[in-house]
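Excluded from the complex is one protein chain; the other protein chains are retained at their positions.
The letters A, B, C and D name the chains in turn, as written, and every chain counts its residues from 1.
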Amino acid sequence: MVPLSHYLILSAALFAIGMFGALTRRNAIGILMALELMFNAVNLDFVAFSRYLPQTMLQGQIFAIFVITVAAAEAAVGLAIILGLYRNFKTVNVDEINLMKW
Amino acid sequence: MKLVVLVPLLPLLGVLINGLFGSKIRGRAHLIAVSASGLSCLVAFLVFVRAVGGEGLDWDLYSWLEVGDFQAPIGLLVDPLSAVMMLVVTFVGFLIHVYSIGYMHDDRGYARFFTYLNLFMFSMLVLVLANNYLLMFLGWEGVGLCSYLLIGFWYEKQSAADAGKKAFVVNRIGDAGFLLGLFLIWSTFGSLKYADVFKAVDPALGTGIYTAITLLLFVGAMGKSAQLPLYVWLPDAMEGPTPVSALIHAATMVTAGVYMVARSHPLYNLAPFSLDLVAWVGALTAVFSATIALVQNDIKRVVAYSTISQLGYMFLGAGAGAYASAIFHLGTHAFFKALLFLGAGSVIHSLHGEQDIRRMGGLWKAMPITAWTFLLASLANAGIFPLAGFWSKDEILFNAFERGLTVPWLLGLVGAFLTAFYMFRLFFQVFTGPFRGDAHVGHHLHESPPNMAYPLVVLGLFSVIAGLAFGFPPDQGLYHRFVAPVFETAHETAIEMAHATISSQVGMAALSLAIALLGIGLAYQFYIRRPELPSALAERMKGVYLLLLNKYWVDELYQAIFVDFGKNVCRFLWGVDSRVVDGAVNGSSWLTVRLSLLSAWNDLKIVDGLVNAVADVIQGGSLRLRRLQTGIVQNYILAMALGILGMVVIYLFIFP
Amino acid sequence: MTQAFNMADLSTAAPEVILSLVAMLILMLDFIAPRGKRDWLGYLSILGVLLTLIVLIRRWGAPQSAFSGQYLSDPFALFFKIVFLISAALILLMSIGYLKEEGVDKGEFYGLILFATLGMMLMASAVDLLILYIGLETMSISIYVLAGFLKRERRSNEAALKYLLMGGFSSAIILYGIVMLYGLTGATGLKEIASGLTRGGGQLSNPALILAMVMLAAGFGFKIAAVPFHMYIPDVYEGAPTPVTALLAAASEIAGLAILLRVFLVAIPGLQDRWVLLFYVLSLLTMTVGNVVAIAQSNIKRMLAYSSIAHIGYLLIGLVAGRPLGISATLLYTLAYALMTLGAFAMVILLCVGEVKGERIDDFTGLAQRSPMAAAAMLIFLLSLAGVPPTAGFVGKLYLFGAAIERGYVWLAVIAVVNSTISLFYYMKVVMAMYMRDLPPTGLALSSSRPLRVALFVAAAGTLVIGVYPGPFLDLARASVAGLW
Amino acid sequence: MTVTQAVFYILAAFTLGAAFLVVLATNIVHSAIALVFTFFGVAALYILLDAEFLAAVQVLLYVGGITILLLFAIMLTSRISARGVKILNEQAGISALVVFAIFALMAYANLRGIVPAGSPPPASYATASLGRLLLTTYVLPFEAVSILLLAAMVGAIILARRDREKD
Partner (left out) sequence: MNVLQFPILSLIAYLPVLGVVLIFLIPKESRGAIRWTALAFSLASFVASLWLPAHFDAATADMQFVEQFSWIPSLGVTYHFGLDGISIWLVMLTTFLSVIGVICSWESITERLKEYFAFLLVLETGMLGVFFALDFFLFYIFWEVMLVPMYFLIGVWGSDRRLYSAIKFFLYTLFGSVIMLLGILAIYFHHGSQTGAYTFDLLRLMTVSYPSTPLFTLLGVPFSFQDLVWLSFFLSFAIKVPLFPFHTWLPDAHTDAPTAGSVILAGVLLKMGSYGFIRFNLPMFPEATRHFVPMIVVLSIISIIYGAMVCMVQPDMKRLIAYSSVSHMGFVMLGMFALNMQGVQGSIIQMVNHGLSTGALFLIVGLIYDRRHTRLISELGGLSKQMPVYATLFAIIMLSSMGLPGLNGFIGEFLILVGAFRVNYVWAAFAVTGIVLGAAYMLWLYQRTMFGALENPKNAALKDLSPREMSTLVPIIVMCFWIGLYPSPFLSRMEASVKNILTRVNKVHTAEVDPSGSGLEAPALSSVEGCAEPCRSGPPQMHPLAALPSLEPR
């Protein structure tokens, strides 16, 4: 049986990778993907906990389901925003999108 | 007796009327003013008579200032001393009012002039009649104000305005001392009423406190009565109209100091050091200014310096404890010095404003009344028997000698000699010999109109008889017996002294008389017999001559001193103070200006600067921080991540 | 097994139910609404909000929990909901005219505002992390859309994108915090978590717990725009349509504050001595940075953004000072803050006519001559923001600083006070423009929208009333925190 | 080491590798594909954790929904496989450091903090109870999330649709 800690480390790694992507990808869509990675990491934790903790009512899994749903919604809105933005800016590179600063 | 309240109030009434409606009644302003002063003179005389009858009055009209255990009433005091002063002031004042009608008749500030004059009468009478030091101080400042206004009467003249301010500010320095004196009196005796204070006087307090009080008061006196070293303002004060010089700067105001010292004699009697100081300052001033008077060429300035020196005699007398004599001299001096000024005034009047005696001469024929009265006044001033000046001055010298103040006494004799000399130098220069002014003035020489002439005559009369009438025999004349109760302590000594050495007194009198005659003779020698001598002498002793001509460079000396003190930080404020005096005088005093500029700069740069600096820092920070806002979203995310990292690290490792 | 819907639960949650129904109604009516005539949708939604408000107020009383203890309607929640609903109503009033001005002819705008409000109300009532999360996301997603609503405006797009990306990131962070708590206690209900932690015994120094705390603080810190998680705020404020900016400033930040308070006070009170320090620092940073940077701004929306950051700093003081005084002070201040901020943004909308967007401070030049009343209103808002009596802002600050002083956080109070002096500096820049410069020859056009004027009036009146007669509001705030623990 | 462990490690490696690819792939399309693999890996891990239902949801929603959306968006936005443009911004270096530090801390916290509470309870096929829970205990989030989805849908439509008014 795999110890819980392994899952935790794994999800932490996944989270970190996602975070790195969010910090560095220039492409807005890339950033969205990275965010999805982070959500997955969290979900992994949830499920792992709900499996390993004693006396649980599957809250972990429920939570994970909702997280997935919300993530989907967020992704949809995000992509819509990106599309609209692309119409005006003709680019999706976030470091070129800085009309407003200071 | 309570009529006395009218004495100051009448002039005040005049002030109000002229002040409010002066612009309307222009030419007739004198009616109000003169009648006001005349009436108050009358009332004063009545009161005086009652006072001679032995009545006195110490009357609190109402409580002026009452705070906690401090109270000072508005109250009048009539005792022989104040009665005499009151009479002198009102009488001379009245005469000078009359004289001014003629003298000022074509001035555009006619009404204003009489307003000020009445205001002065009022303040002076308050000063004299006050029954407590605070009210006296009110009068004291009041007369200062009036002298300021009247000296600067012709304010378009820069010099006049300056002189006025100089006078006021110098007086203010004196007043500062006076004020401190008042505080000390109050905190020592718990009251400012003469009665309470003098009742509370007891030697047990030790001389220290008395010396402190009296010295502080004397500072005030020095300022007001133009004694060394605060005399500088009086000569300049001659910028004012001549009647003003006569009234304020000869007869009344400048003698306030003497009056104050005499009034405070119970305190002075317990402070021998102060007495000696007073005497010394008096004697020195007497000689000092007399020497300056020797060479001055402005008729009024000569008289002015002679005034200073006569004031010196009065202080010598007061210092010698002969307060009565001091006041006596004050009275006689009021007559003949006023006379001198008015005479000078009428001379200037007929010469259309010419004041330089080198451009006069031979006026005897043209204006006999002026000449005669002027002669009498000069004799009196020189102290020639049996004129008024003789008696009073002789008494002072005698008392000084008896008091063992030998050096001051000698100085006094020297002063007497010089006085006689410069008075007659002046007289001969002005009235004898040929006329040295320009011709067209020479043709219009004329005697002054009656309303100017009569006062001369009256004053002349008094200058002659005053001494004999009131002051003979010395120390026991009518006057002395009248004022005796006030000064009993000092007086008794004088009495028995007199009994002891009547012979020596006569000898003394003879001596001073001789000296005076000597002076006159010398003057005669110089200016009648051999007119070339003076210039020759001046050539020979150029240094001395210049020294005197430039009044010992005292003003310049002050500058130097104060600059040096100004450098010294602990003298800092005093330095500023004194600089302000002269600084305010000649409009630019670099030390004060420098200091003030410095403080102004400091104000702008340092104090304000700090605040602005803070503001700048904030502004700057604002701009810097603003730059963090790059507008690139991932930088923001990074900031967030860093924040998280920081917090975790802090919590896990720094404060576990 | 309880049944899916029981009336009790529904009636407890009646306000939310009503609001969601209204929102959907709006969306549906939008289809049949004739083009160009959609104002009435706005008015309708305002009615809905007011209805909700009435229902809400009638629920005032003892705490009632519903939906198997995930939803709690206690005074604390009710207070925040009142704030949200008032803000929502005012914002709707503003938007009617604004949309006309911007030529946006969509009823969804109102619907989305209502959805956002709904999300906030859920957050306020959530005593379970799941509800909390979903409420949060409902609010956020609606606002993402609203921020990008002006599709032709590039700045609007940019604002939406930035907000979206940062929001996604922050919700991931929050989720991680939540999962840590779940892992430690096996529960998602706040009370359960608290009890679980205490049962766990010596867990208070447990690094996982610390990690959870920090993650939550960061995530919520993002929502309430606390330094250093504030950086998106100015850009989003500037880019988003002004009513949405108002929504962000006045409602969403406060909602974030609500969950922040609830979670930290109910779920992990054991860590108080830890997170007090944390928020002490955050509050210092937040108010200082906010005020200092605001000085350099020339765009009033950005300026207000920074000023709102600064106010979050003040609000955190209350959390630091802790129960009960501090918390009630925070609540009172949220109310004041909402009113005055909304008013300020309403002014921006009032000036937003044609090309003039009313966003540069210079656009206010000479307003006093153009319309003294409007200028006076703005003056009230600015003074209130600066904390000058007799305005709501003053009472709130007084109460906050008082709480800090009482707890001995003197330095915090002193710095706050210094900050409010600094803030005066940039608020007065606007006042100078309004009063002390002359009307430009071109004149100054004002939006003619009547509802907007109503909103202005309400906000100004509220600000003054709270300032002059704060008694009832104080009591309300105190009562609201009573049942919190 | 048991079979499950072996499987776990393989899956873990697979997932992480795919994740790295997502973040680092030069071509955005590639990273999208890699994302799909990551999702699959995670789904497999769910199964390993006896959460079949969740695995199914994962595959359906993510692989079936989100990835397709993403690919569409990519097609619509980026000119096809824009070569040579750098895909990471200039703060990559510092980000790497920060992220690694955070990862280390998270790992540390997890290892120190989370005590494995004995042996896990025997696996129970929970799908049915999940469904029931969703409609009873968790009905409120269920309804709420539906509203959320509605809002998201409306919003997405508004933003994505070209307004007829102008162009």
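The rule we apply is simple: a residue touches a chain if its C-beta (ideal position, glycine included) is under 8 Å from a C-beta of that chain, and two chains touch if they have at least 3 such contacts.
In this text, all values refer to a predicted model and were calculated from it rather than measured experimentally.
Hidden chain, full complex: it touches shown chains B, C.
The hidden chain makes contact, of the residues B:I209, B:L375, B:L518 or B:V649, with B:I209. The missing chain, though absent from the display, is touched by one residue of C:L44, C:L204, C:V353 or C:M428; that residue is C:M428. Within the set B:F48, B:Y103 or B:F137, the residue that contacts the chain not displayed is B:F137. Although one chain is not displayed, its contacts with subunit C can still be listed: residues 368-369, 372, 383, 387-390, 394, 398-399, 401-402, 405-406, 410, 413-414, 417-418, 420-421, 424-425, 428, 432, 435-436, 469-471, 474-475, 478. Panel shows subunit B; residues 19, 23, 62-71, 74, 134, 137-138, 140-142, 145, 148, 152, 155-156, 158, 161-162, 165, 168-169, 172-173, 176, 179-180, 183-184, 186-191, 193, 196, 200, 202, 204-205, 208-209, 212, 573, 576-577, 580-581, 583-584, 587, 592-593, 595-597, 599-600, 603, 607-608, 611 of it touch the chain omitted from the view.
Please note the rule applied: only the chains that are shown with their structure count from here on.
For this pair, subunit B with subunit D, the centres built from the Cα atoms lie 104 Å apart. In this assembly, the C-alpha centroid of subunit A lies 6 Å from the C-alpha centroid of subunit D. Contact of a single residue of subunit B with at least two other chains is seen at positions 626, 629, 631-635, 637-638, 641-642, 644, 648, 652.
Among all residues of subunit C, those that touch two or more other chains are 130, 134, 137, 141, 144-145, 148, 151-152, 160-161, 165, 169, 176, 183, 207, 210-211, 234-235, 296.
Chain contact summary for the complex, subunit B toward subunit D: residues 632, 634-635, 638, 641-642, 644-645, 648-649, 652.
The part of subunit C that touches subunit B in the complex is made up of residues 161-162, 165-166, 169-170, 173, 205, 207, 210-211, 213-215, 217-218, 221-222, 228-229, 231-232, 234-235, 274, 277-278, 289, 292-297, 422.
Chain contact summary for the complex, subunit B toward subunit C: residues 618-619, 621-623, 625-626, 628-629, 631, 633, 635-637, 639-640, 642-644, 647-648, 651-652, 655-656.
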